[in-house]
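Only one protein chain is missing; all other protein chains are in place.
Right, chain A next:
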Amino acid sequence: MQIKYSGLGRLMLTLPALCLTLACHKMKDEPAPDNTADITLRQSFESFWDNMNRNYLFWDIDTTDWDLVYENYQPLFAALDKGNPADVRKGYSYFKAMTAGLIDGHYTLMVNHTIPGVEDAADIRPVEERKKLQPGYHPVYDYGNTDLVYLDKGYREALYTTADGDAYVRCGNIGKRVLFLRFSQCNLKAAAAQLSTGVKPVVQYFFDQLHQPAIKGIIIDVRANNGGNTEDLDFIIGSMIDTPLHYGYTRLKSGNGRLDYTPWINAVIRPGSEHAVKIPIMVLADLYSRSVAELMTMAVGALPNGMVIGETTWGATSPLAPNEAYNGGPFQLSAQQFNGSLFYKVYTSSAIFKYKDNRIYEDSGFPPDILVKPDPVAFRNGRDMQLEKAVSWINQ
């Protein structure tokens, strides 16, 4: 009996100790948004680094060592004085250096120009900076006047203004056999819904001509097109197909960890026609075909009768949406944080896109089927060699 009580007594003493081996998790809360006003440059960096850690989509393939960035730059920012414009400029150069290798073609770090020291500092766009150094880099060629030389009389055109600036759409025939559509922004569906823009009759002409017997080929020109609304993928490409077109995949964030992703989700353009267009569909693309314009290029490339002519696109193939929608992508500071922060917003993709060939063309750009480099001499003489190639391909 004595032994039993001794053993039971030991257990009554030690059982609580055993239970204490259960969790009291040493859990560090996710850093809450810093809502203190007038943050320091170090806090500006910390906020930027944390948000990039959680919201940037490309950590799976980007070679930038983000942990090393923290180790290297945190002490540097801690030594900076926000009241000293020279220090603020130094902080700007640190932001530029730490993001120099990022591969997101949309990536833009928007500078707070109210801070003395960076009033004239350009927003930071790493992909653009790298492309400027690559052979073959050229300024934008605006074929807006050049293609008028090739179009038959009676082409339709609309000039209108959007939140992204002036835009235009042009549709007509070339030599009666080729249907040509050119637009400077991918927002045709939304613009067509507003009668005041004049876009509706232009795109309606395009839709009406698609199945005309005289038309032997279609050219869609998205050169120097910065993209816009993904609605235009169904609106334009969908008008030429009668079955869903699978042209790639997207992947979203599934948690706050750098490598937390959803599975790949099929990207599909919905058919909008009872009869598919069977004649050749050419898309003209160049270095400045970006975002939805690139997706449109890739979608045409996925068509059995599609072909891409021109040069490799920009490499901003992944879509964007507000951060709250997909728990990733663009982020910005609150109004309180704005005061004193070197940046106020980061524009970055909300999902990763990969083409149906399972390759990711972010940063590298989507290559053409037929390479036709821009010819500045011909351009100055009013000739569009890429358009001529597309027309000759259709006519042969």
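Everything below uses one rule, namely that a contact is a pair of C-beta atoms (placed from the backbone, for glycine too) under 8 Å apart; a residue touches a chain by one contact, two chains touch by 3 or more; residues count from 1.
Rule of thumb we're sticking to: contacts and distances are computed from a predicted model.
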Name of the absent chain as recorded in UniProt (options "Outer membrane beta-barrel protein", "ABC transporter ATP-binding protein", "CcmD family protein" or "Putative repeat protein (TIGR03943 family)"): "Outer membrane beta-barrel protein"
Candidate in contact with the missing chain, chosen from A:Ser93, A:Thr114 or A:Asn256: A:Asn256
Omitted-chain contact residue, chosen from A:Val222, A:Leu295 or A:Leu342: A:Leu295
Residue among A:His138, A:Lys176 or A:Arg270 touching the omitted chain: A:Arg270
Residue touching the undisplayed chain, where the options are A:Trp66, A:Phe207, A:Phe379 or A:Trp393: A:Trp66
Absent chain, residues of chain A that touch it: 3-4, 7-8, 10-11, 13-15, 17-23, 25-33, 50, 53-54, 66-67, 70-71, 230-231, 233-234, 248, 250, 252, 254-259, 262-263, 265-268, 270, 295, 319, 321, 324-327, 350-351, 353
